[in-house]
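One protein chain omitted, others in place.
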């Protein structure tokens, strides 16, 4: 059953004001084009969950989409801080819910597997457990020690960018696979964006590569270059220069607004955005092929 | 660091009398050649853990290697019962520790992830929980309901058959991936048998396909056709005829002994066993290729 | 038209499936029933095998639940922990099929042992996936030949729970699935009444109800 639709329609139909959104991807495959479409459609009061809010949530926070963030690391990876997220928190204008990476991902794992809570070994660093009442403790019924536990995270919508998907939403992902699978299984609705929409035969030629089954998926959108300035393994490089530039842009609210006006509100969609980035950028992010060897499943 | 050695040496060096052994593989990749080598080396008092003991453990039980089995389904898949295992249990000569599939695999998951226990939702079927004291209950600290919990399973040795591994033990597996990864991470030692020993470049050309990292591995053995009468996806078919024949063989202890004498004690190694199976069998189990498409990791 | 009892059961089981159902399939009759449904009234039926295979398109009839023909050309293959947790425990499975040596009037099933657990008269294969399938699939169907010895008042061991000692007990237990919706036998179909008791609701042609 084809779920193929334009991204504009998917966002309008499946993301509502007040929703808890999980835009998946640890550094890799971050679905920036969806963030920008959410900004253009002026969603409000979103709860933005991601291990690393990264520039995608910083832009959504700057555009006024968010009421709260759920996270485990609010930095600009390899560069420094997320200035806007940081100042909004310091000003008390953005609600936070904070975990370590393992705590955050464990909540998704519990959500994905249908458990009411998930145990972790204690870490002896108690301040975050004290600061966030969702952290609790349970006695190990075998040894008498304790484990730290967290409840499931079940977002309203997961947004997952993939290398290739068929029209039903069955998706192949490779490279860093972060928490895409867990986010998809944990969430009530799933929006897939893909660099390529392929015939189901391509998916079925390598079923061990499929991370998300189509029956979970609400919408499949064909969005090449969706992840820029993040990257898609094998398709284009991470735009490290932009991550550095963003640090300068966010030095002033005016510059930030100007960026959003020009690059988000000022374009209709990702195709226009990519076009606008220009040939120099396209060249810089181009990737030479490095192919895996095919494997033999056998004709049975 | 190469860990390549003959299977005979790996079994002699890494499997001791009394060990808890987990020969991994759900129907697929069952390491029969290792079971036979253990029988030849006359190991005793083993605790044999596997979701489905299958013919491999039945043969080891028949040969007197086992003190106890840990399992979740003791049948000859698609055929009927495991006559010897069943009669040894009925006669009180074989200790058992029983789970459901999910309970069994959950114990491995806890063992692999370093947790003191793992929760599962209750099933309302209480008799197995009552029969096996390792099943316990813990109150959900969020909702007030209960979860069923099990402690980790940490075998002394995991035996994992794979399509291809490099000399360090980094292994690619595809097709049904059952519980190989969990068994390897849960166990104190890991023996890898492989249809092919490949250069590490083959492994590194597709890192998302690697399920077991070499640093966990004690020994890597090159054992083509290790899995017969089970199968290796893409390499040879399951010998369904033998699964039916075994049901007849085990109708009498004499026939069973004769089988072990001829096919286990009577051969030196898997190469001889495969040779002895003969051309008709080789032909019958041959598989025509059905290849995946290569994927592009990109040259970064 | 001539047909065997087993063919009739297969057709009756297939009719219970709805288009779009996600089905946790066992080998044998359930596998046949699913393939029949998919080729007739339920083209969007999705078959999941406990070996970790989703969307299989087998070219031949598999003997075992982990046959390689289930893998080649399927949509997705994952680990056993994943198939039981992400799919079954998470509530993504609509239909499960069950069978067993004994079934009581509330649809509780024994596949473990005849007699005492510690000193069994007959040791059966045990739960496999059925304990959790019975609990967490939205709907379960039990397929079994209609022999008297298979339908005792009380099963010797509850390998998987149906309505326990009555429908209210299953509801109170809080398990997510709806429990057994029908027992398909070679004589007819039994369905639960309001108390969860399995009542004969259809007789096959030629059977004296």
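Here the chain labels run A, B and C in written order, and each chain numbers its own residues starting at 1.
The criterion applied here is as follows: contacts are C-beta pairs under 8 Å (C-beta built on N, C-alpha and C of every residue); 3 or more make two chains touch, one makes a residue touch a chain.
What you are looking at is a predicted structure, and each value in this text was computed from that prediction instead of being measured.
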item	value
Neighbouring shown chains of the undisplayed chain, as defined at the top	A, B
Which of B:59, B:208 or B:256 contacts the chain that the document leaves out	B:208
Given A:1, A:126 or A:139, the one touching the chain that is not displayed	A:126
Option from B:84, B:112 or B:227 whose C-beta touches the chain left out	B:112
Residue in contact with the excluded chain [from A:59, A:72 or A:154]	A:72
Option touching the unshown chain, where A:4, A:176, A:197 or A:281 are the choices	A:176
Residues of subunit A in contact with the chain not shown	26-28, 51-52, 71-75, 77-79, 81, 86, 89-90, 92, 98-103, 105-106, 108-109, 120-128, 131, 145, 174-179, 181-182, 231, 233, 237-238, 240, 243, 287, 290
Residues from subunit B at the interface with the omitted partner, ascending	1, 112-115, 170, 181, 185, 200, 203-205, 207-208, 210-211, 213-216, 297-300
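Everything below uses one rule, namely that only the chains that are shown with their structure count from here on.
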item	value
A-C or B-C - the one linked by more C-beta pairs in contact	B-C
Chain at the geometric heart of the assembly (C-alpha centres)	B
Whole-Å gap between the CA centroids of subunit A and subunit B	37
Rounded Å distance between subunit B and subunit C, as computed from the means of their C-alpha atoms	27
Computed distance of Cα centres, subunit C from subunit A, in Å	38
Subunit C residues counted as touching two or more neighbouring chains	53, 67-68, 71-73, 77, 85, 89
Where subunit B touches two or more other chains, by residue	120-121, 145, 174-175, 177, 233, 237, 287, 290
